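With one protein chain held back, the other chains of the complex are shown just where they sit.
Lettered A and B in written order, each chain numbered from 1.
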Amino acid sequence: MWLWIHKFGSPPHAYRLLGKLAPWFGWPALGLILLATWWGLVKAPADYQQGDAFRILYVHAPSAWMSMFTYVVMAVAAGIGLIWRIKLAHAAAAAAAPIGAAFTFLALVTGSIWGKPMWGTWWVWDARLTSELLLLFLYLGYMALRASFDDPQRADRASAVLAIVGVINVPIIHYSVVWWSTLHQAASVTKLDKPSIALPMLIPLFIMIAGFQLYFGWLICRRLRAEILRRERNASWLKEAN
Amino acid sequence: MDLREFLNMGGYAGFVWTSYGLTTVVLVANWLSARRVEAEQLESAQRRLSDKENRT
Partner (left out) sequence: MRRAAVSAAARLVFTRDLTLAWRRWDEVAQPLIFYVVVTTLFPLATTPDLTELRKIAGGVLWVAALLSSLLALESLFRSDVEDGTMEQWVLSGQPLGWLLLAKVACHWVLTGLPLVVISPIIGTALGLPFDAWGTLIVSLLLGTATLSVLGGIGAALTVGVRRGSVLLSLLVLPLAMPLLIFGSRAVTMAMDGDSPAGPLQLLAAIFFLVLSLGPLAMSAAIRISVES
């Protein structure tokens, strides 16, 4: 086991392995996302209350899920990098951050577009949208801190501490926001409260989430390879890798 | 199924298609930027290697 970790942790090996792995993520991701899009837009029946607007769910919910999933991945990678001093883990955390920020942005914007026909305004201070907004701030802070160091090792370790502090805080932030919004709920009518979605509507959602996960895996492979190249620019193994 | 009816999305066309369009744009942009970043790094690594060889 340890041997395997060390073998995988060595940059040349990881670089090659990631290159081989990437298509196994990429093509299934493309297939599943296309399938789920067709299923969600065409095959799934319209919601009796929200009509066809509920189809936004199939892009909003997976994005929101991925935004949180990516943060956890980033924090776990950062923790591994900090504790065992594995550079590859730091590189993975660095690669995950912009992807997570993109998903968070997507969840926010699609949530807002969904809110317009449902609530009548583009923005409602509801618990889920507000937590997504705060999550976006956390991502931006993380990336800003990483960018402000010249020394990559210091950037790695300092941003790792921040990611861990952040991931402990995420549940606290989330529940405080939920608590806050339930207190003020009387002001807004929540049509969006999910009245237990029927199974035929759920299947495309799960396919889409699986597709997004694989897509994330592909992106990580590519970005991690770039990170390895950037960090190992003077290493001799690069000659054979080309 | 009628295509016009499908495109109309029960009157929510603007919202549904904007959401899906935006999602597509973000996913494709991420895809392209990941590829571009990797290609750039690969190119700069190759350039450094050939520089080194020329010098020695």
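Everything below uses one rule, namely that a residue touches a chain if its C-beta (ideal position, glycine included) is under 8 Å from a C-beta of that chain, and two chains touch if they have at least 3 such contacts.
All values derive from a computational prediction rather than experimental measurement.
*Asks:* For the unseen chain, which displayed partners does it touch in the full complex?
*Replies:* The chain that is not shown is in contact with A.
*Asks:* Taking the entire complex into account, which one of A:41, A:134, A:203 or A:235 touches the absent chain?
*Replies:* Here the residue in touch with the unshown chain is A:134.
*Asks:* Out of A:11, A:81, A:115 or A:166, point to the residue that touches the absent chain in the complete complex.
*Replies:* Hidden-chain contact among the options goes to A:166.
*Asks:* Name, in rising order, the residues on subunit A that touch the hidden chain in the full complex.
*Replies:* Residue positions of subunit A that touch the missing chain: 82, 134, 137-138, 140-141, 144-145, 148-149, 151, 153-154, 157-158, 161-162, 164-166, 168-169, 172-173, 176-177, 179-180, 183.
Following the convention adopted for this analysis, only the chains that are shown with their structure count from here on.
*Asks:* I'd like to verify one number: the distance from the centre of subunit A to the centre of subunit B, where each centre is the average of its C-alpha atoms, in whole angstrom.
*Replies:* 16
*Asks:* How about subunit A: which of its residues touch subunit B in the complex?
*Replies:* Of all residues in subunit A, those touching subunit B are 33, 37, 41-42, 46, 51-53, 55-56, 59-60, 63, 99, 102, 105-106, 109-110, 113-114, 116-117, 215, 218-219, 222-223, 225-226, 229-230, 233-234, 238-239, 242.
*Asks:* Given the complex with subunit A, which residues does subunit B contribute to the contact?
*Replies:* 1, 6, 9-12, 15-16, 18-20, 22-23, 26-27, 29-31, 34-35, 37-38, 40-42, 44-46, 48-49
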